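Can you keep this structure in mind? I'll have questions shortly.
Of the protein chains in this complex, one is absent; all others appear in place.
Going by the order they are written in, the chains are A and B; count residues from 1 in each one.
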Amino acid sequence: MPFRLEKRPAPSRLMLYATPFGALALTMIAGALVFSLIGYDGLAAVQQIFITPLTSTFRWQDLAVKASPLIIIGVGLAVAYRANVWNIGAEGQYIVGGLTGTWVALATHGMTGIWILPAMVLAGMAGGMAYAAIPAFFKTRFNVNEILTSLMLTYASVQLVYYVVRGPWKDPMGMGFPQTRVFSEAARLPNMIPGTIVHWGVPVALLVALVVWFVMSRSVFGYRIKVVGAAPKAARYAGFSTNATIWLALLVSGGLAGLAGVLEVAGPFQRMVPGFPTNYGFTAIIVAFLARLHPIGVIFAAIVLAVTFVGGDLAQTTTGLPSAASGIFQAMLLFFLLAGDILVRYRVRRVSSQPAAGVRAAAEAQP
Amino acid sequence: MTIGLLIAVTMTLIVASTPILIAALGELVVERAGVLNLGVEGMMLIGAVTGFITMFTTGNPWLAVLVAAIAGLLSSLIFGFLTLSLSANQTATGLALTIFGTGFSALAGQSYSAMPVSLFRSVFPAELTTHPYLRVLFGYSPLVYFSLIMVVVVWWFLKRTRGGLILRAVGENDLSAHSIGYPVRAIRYGAIAFGGAMAGIAGACFPLLLTPQWAEGMTAGRGWIAVALVVFASWRPFRLLAGAYLFGLVMTMELYAKAGGGPLTAIPSELWAAMPYLATIAVLVLISIRRDASTNAPACLGKPFLPSN
Partner (left out) sequence: MTLSRRNVLKIGGAAAALPLLGQKAFSQTEPLKVGFIYIGTINDNGWNYAHNQGRLYMEQELGDAVESVFVENVAEGPDCERVMRELVQAGCKLIFATSFGYGDYVIKIAQQFPDVKFEHATGYQRSENVATYNARFYEGRAVCGTLAGHLSKTGKAGYIGSFPIPEVVMGVNAFVLAARKVNPDFTITPVYISTWNDPAREADAARAMIDQGIDVIAQHTDGPAALQVAEERGIVGGFGQGADMSAFAPKAQLTSIIDNWGPHYAATAKAVIDGTWESKDSWPGLKEGEVVIGDYNESIPDDVVAAAEAVKNGQIDGSMHIFTGPINDHTGAEKVAAGVTLTDADLLSMDWYVEGVIPPA
């Protein structure tokens, strides 16, 4: 073997931030090749999916609206994953947040008042938190794997949506279609910029990312999350309770997913429909990883994903690419990114006849 | 309920459970080796589309199952390479594999949507397969018997062979297994490849066993039910068999109740659909409360293997 991987003494910061860009570049190259090979215009496809949505200003509003729920959920997941708490049920928490927000909107239907939207937002966050509290409780009390419980709960929540829109919350004037009535004016998230579709969820998303970044980098809370995640033993010596951190991580990520849910239902949807679950919660997992679990990075990662969604639809009209293609591009992006992780912790060395001394010792110091 | 109807319900539920059982058996071995592969749904779709295309072009169901197994296996190696050789996060890699499988199968199956194939039928003589009573034993596709044989094989392998012991040791404590000198990565590669092949076959069950056509996304979330089932069965093959048929019963009872009428129709269909997932959470909690060491999750489940040398 002419090359071998050597463990770095410390993770490379350069690689940590360079690999996402490398993954993006590789995805475009590989995507262009693959789709050319199977008979599409690969270059045009890559251009439509990754470039065109960015270069035309009128599409920025689409990107902003598509990216904002991904940012809000992704930021929460970044916090949880930093703490080594694997909440993959953000989709379920997003859905329940949307449902509790809808409940407030329906209960106040026909009323006016500036308090209605804030009440919906609080209900949405509470709903997301409550749904995330289930895996938190089981994890801290009975040591049940949170990956499994949060995932199972997601599927149950989708059924809950179907049930309420078909049953108790069905629009009485909706010709029997399974959906709730349209929210009253007071329960709708207003547009921020007239003439566009940009709603107040967009600045909220940016604000959430900034606040969480600040908290994570400047506060004891953030320090504690990182220590518990990176070195649980050291955290115990420092007196940080693992259980409390698990609770915090799940409540923060669940509450933010719930916030994204209620903003989405009050903004772009304005009523609850069976099509409300659109996998934002799963896509946000990709976003969090692409962002290297960094709150500011989440903003950019969410935009990248939003670009592939907007561009994917665009490529259908211009190059006749089937809708399946954008999924393949997203999967490739994630594959390359995850493969690139290795470069953060290892470096590629040409093998000399003598093994480098000291590498092993350095490697052992690093968990 | 007449005997005839009882037999009919039994047969429908067994057939409906079979793909879930096969996929879950594969995932069980993967998880016992300490790896959580959430790409089951994606691998199943890859198996479904490759199995369908093979069946459509050759008409040979055995070959279709083989090709689906190979396709599932190959796709699982993407997961294996990333998580084992490159120590990537298993959750994210598994999700990426599901996204990939969904997209790949849709693309590969594009021009096969309006094409019929025939089912993979029972190989027993017609007197047995159509006999009013004996058909409950003989009236199935070879895929159903395959799933049952594999339950025994997986149980026997895990419980009675040295290889199974090593595999479980790797799942319980990869670092110790590594320090004793077991090839942790190679063993996990093997487990993942087996899981991939089984998911591929499970996918092929859709066009070959359930409904002889190709439709995009035709597994409709059953890969996730398979993941739930492994946990529901607390990582044990015979419980998996019982769990798969229980899930199958829940899924088919609803339809029989609706088609035949009766008190069960009062349960909302959404509750029926959510039941497997809720039951899985309940089982997870129960086995954790009992703290029965033999039923606990493999200790290394989902964690990356990072040996120091």
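Simple rule for what comes next: a contact is a pair of C-beta atoms (placed from the backbone, for glycine too) under 8 Å apart; a residue touches a chain by one contact, two chains touch by 3 or more.
Predicted model only: the values in this text are computed from it and were never measured.
Engineer: Touch as defined at the start, partner being the missing chain; which of B:Ser85, B:Ser179 or B:Thr265 qualifies?
Structural biologist: Within the whole complex, the residue contacting the unshown chain is B:Thr265.
Engineer: Thinking of the whole complex, not just what is shown, which of A:Ala235, A:Leu314, A:Ile328 or A:Val344 touches the missing chain?
Structural biologist: Result: among the candidates, A:Leu314 touches the missing chain.
Engineer: List the subunit B residues touching the unshown chain?
Structural biologist: 5, 8-9, 12, 16, 106, 109-111, 113-116, 119, 206, 210-213, 215-220, 222, 251-252, 255-256, 258-261, 265-266, 269-270, 273
Engineer: For subunit A, which residues reach the chain that was dropped from this view?
Structural biologist: Given the touch definition above, subunit A has residues 58, 62, 65-66, 162, 166, 175-179, 182, 197, 264, 268-271, 273-276, 278, 309-310, 313-314, 316-318, 322-324 touching the missing chain.
Going forward, only the chains that are shown with their structure count from here on.
Engineer: Using mean CA coordinates as chain centres, what's the subunit A-subunit B distance in Å?
Structural biologist: Spacing between the chain centres: roughly 28 Å.
Engineer: How about subunit A: which of its residues touch subunit B in the complex?
Structural biologist: 38, 86, 88, 134, 138, 142-145, 147-149, 151-153, 155-156, 159-160, 162-163, 166-167, 282, 285-286, 289, 322-328, 330-332, 334-335, 338-339, 341-342, 345, 360, 363-364, 367
Engineer: Touching subunit A in the complex: which residues of subunit B?
Structural biologist: Touch list, subunit B to subunit A: 36, 38, 78, 81-82, 86-89, 91-93, 95-97, 99-100, 102-104, 106-107, 110, 216, 221, 224, 227-228, 231, 268, 270-271, 273-274, 277-278, 280-281, 284-285, 288-289, 297, 301-302, 306, 308-309.
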